[in-house]
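This report refers to the structure that appears directly beneath it.
Left out: one protein chain. Kept in place: all the others.
Up next, chain A:
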Amino acid sequence: MDLTLKVWRQPGPEAEGRFETYQAKGIDEHASFLEMLDLVNEQLTEEGIEPIAFDSDCREGICGTCGVMVDGEAHGPVENASVCQVHMFNYSDGDTITIEPWRAAGFPIQKDLIVDRTAFDEIIAAGGYITVPTGSAPEANLTPVDKPIADTAFEAAQCIGCGACVAACPNGAAQLFTAAKVSHLNLLPQGQPERYERVVNMVEVMEEYFGSCTNHGECQDACPKDISIDFIAWLNKDYRKASFKQMRAS
């Protein structure tokens, strides 16, 4: 099939960006969205135009490296999929597709479609871990975890850290990501000792970088892993409890 692409080009973090129009010709319907971009890049290289910079790595929907707005939707038109899992059979011959980077204050654009998501790592560094030294862990089966709890923790833990939730949010908030991370650990018995400290520290860093959550719910629809906004409620509950505890302590 033949397509027309409108792609955001921006040579660097400080430079101005603009849309450019390219033709994508002879695309196989089984190609993935990123393979389609590969092909366009081959064509651009031949023409002496610098290829479009975009991030991707595993191309299996798990590393969370890729992520662009496609026609205004984070990761494109397929539900519960990251853009590497979108295949061209979702499009028809002659379609025009607009591709741009995540737009959010917390994710500065680096080049073309690439943004900087290190703020996510900083949220994790603030408390998204369990303080267990290497080599001194107790025998694993000494701490049974009820299956429903383990399964819910797993659901939260599936977040791939792609940032689609932030990009989809009208406020550029990172609540869904933070909630997924906090809930994963705060649900498990292993996470209890640091539960309230964790939520406060992580939320603090989150607020430094990202906008505030006003419950639009767009994040859940955009999330390739179908992370539920129920976790945001969980986050808020733990956060309130933690603030209460802090108040009492002081």
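We take it that a contact is a pair of C-beta atoms (placed from the backbone, for glycine too) under 8 Å apart; a residue touches a chain by one contact, two chains touch by 3 or more; residues count from 1.
The rule is short, and it goes like this: contacts and distances are computed from a predicted model.
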*asked:* Missing chain, UniProt name, options "DNA-binding PadR family transcriptional regulator", "Glutamyl-tRNA(Gln) amidotransferase subunit A", "Quinol oxidase subunit 1" or "succinate dehydrogenase": which is it?
replied: "succinate dehydrogenase"
_Residues from chain A at the interface with the omitted partner, ascending_ = 11-12, 27-28, 30-32, 34-36, 38-39, 41-42, 45-46, 48-51, 53, 55-65, 78, 80-81, 85, 87, 89, 110-111, 114, 116-118, 120-121, 124-126, 128-135, 137-141, 143-147, 150, 153-154, 157-158, 160-161, 184-185, 188, 190-191
